[in-house]
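Note that one protein chain is taken out, while the other chains of the complex remain in position.
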Amino acid sequence: MTVEREPEKFKPKGTWVFVIGLAVLLFVLWLSVYLILLGRGVNT
Amino acid sequence: MHVDPYERNWMRIAVGVLVVFAILITVAGFMLGIQVPTNEARVDPATFENELPWSEPGLRTLVEGEEYEAYIIARQFSYDTGGEPIVVPKGARVTFYVTSADVQHGFSLEGTNVNMMIIPGQVSKLSATFDEAGEYNFICHEYCGVGHAFMYGTLTVEG
Partner (left out) sequence: MLEDRTVQPTYKLDKGEKRFIGWHLIVAIIALTIGSLFGPLQAFDHAGVDLYGPLDFLLDPSRGYYQGLTIHGVLNALIWTTFFITGFLTLTVIKGLGRKLAYPWLNQLGFWMMVVGLLTAAVPLVITNEATVLYTFYPPLEASSLFYIGLTLVVVGSWIEGYGMYLTFWKWRKENPNTRSPFVTFAALVTMVMWQVATLGIAGEILGMLLPHSFGWFGGTDPQLARTLFWFTGHPLVYFWLLPAYLSWYAMLPRQAGGKMFSDSMARLAFWLFLILSVPLGFHHQFVDPGVPAGWKFIHALLTFGVAFPSLLTAFTVVASLEYAGRRNGGKGLFGWLTKLRWSDPSVAAQLLAGILFIFGGIGGIMNASYNINLALHNTTWVPGHFHLTVASAVTLTFIGISYWLVPYLTGRALWKPKVAVAGAWIYFVGMLVFSNAMHVVGLLGAPRRTPLGDAPYIPGEWAGHLWRVAAGGLTMWIGIMIFVVVIVATVFAGRRLGEGEEIEIPIAEAIEDPQKTPVWLDRWRPWLIATVVIILLAYGPQLYEQIFNAQLTAPGITP
């Protein structure tokens, strides 16, 4: 298999999109439980 | 040290998300009053039941219809509420003080943010306000022996 690119020119674009998706997923899931927490009321 | 530009930007985003989370938990905890238990008081597991308040566990009224306290002793495998059921009117705020007479237990009151570890020698304190009538179970969620699965109680909100 011939190497398509020189290593130094490799740009991880797919990785970039993947980690952005990861951040979005993290944020949305976290927020959904945060809202559940707020819905259960004050405890002090 | 060479850092790929995409990776550098990812580091900024990751830190940003974590900072947002830190802000939100600070708001909820220190401004909205949704807090974790803190160190409230210590007792001697061998003698604490000999004097008040623990010699008379159960519900106490501070302000009729509004403010209550519940002293509850957890022991294998039930919650001692002084032999009386816990019944409060709608809108009441109840502060729970719970300790253990034997092993580690849990105390988790459904539908609320009262979730605490109950540890011999330590007093656990959190409160809840009940805006809706109904039955609310509080269960033990820490393994405490063979009867653990049966350890729960019920709080009734009338109105």
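Quick notes
Labels A and B are assigned to the chains in the order they are written; within every chain, residues are numbered from 1.
To be clear about the criterion, contacts are C-beta pairs under 8 Å (C-beta built on N, C-alpha and C of every residue); 3 or more make two chains touch, one makes a residue touch a chain.
If you're wondering where the values come from, they're calculated on a predicted model, not measured in any experiment.
Shown as candidates are B:35, B:78 or B:129; the residue that touches the absent chain is B:35.
Contacts to the hidden chain, counted on chain A, fall at residues 1, 3-5, 7-8, 10, 12-15, 17-19, 22, 25-26, 29-30, 33-34, 36-37, 40, 43. Think of the hidden chain as still there; on chain B it touches residues 1-4, 6-7, 10-11, 14-15, 18, 21-22, 25, 28-29, 34-40, 42, 44-46, 76, 102-104, 106, 108, 110, 113, 115-125, 137, 139-146, 148-150, 152.
Keep in mind that, in the parts below, only the chains that are shown with their structure count from here on.
The geometric centre of chain A is 33 Å away from that of chain B, both derived from CA atoms. Chain A contributes residues 11-13, 15-16, 19-20, 23, 26-27, 30, 34, 37-38, 40-44 to its touches with chain B in the complex.
By the touch rule above, chain B contacts chain A in their complex via residues 4, 6-7, 9-10, 13-14, 17, 20-21, 24, 28, 32-35, 111-114, 126-129, 131.
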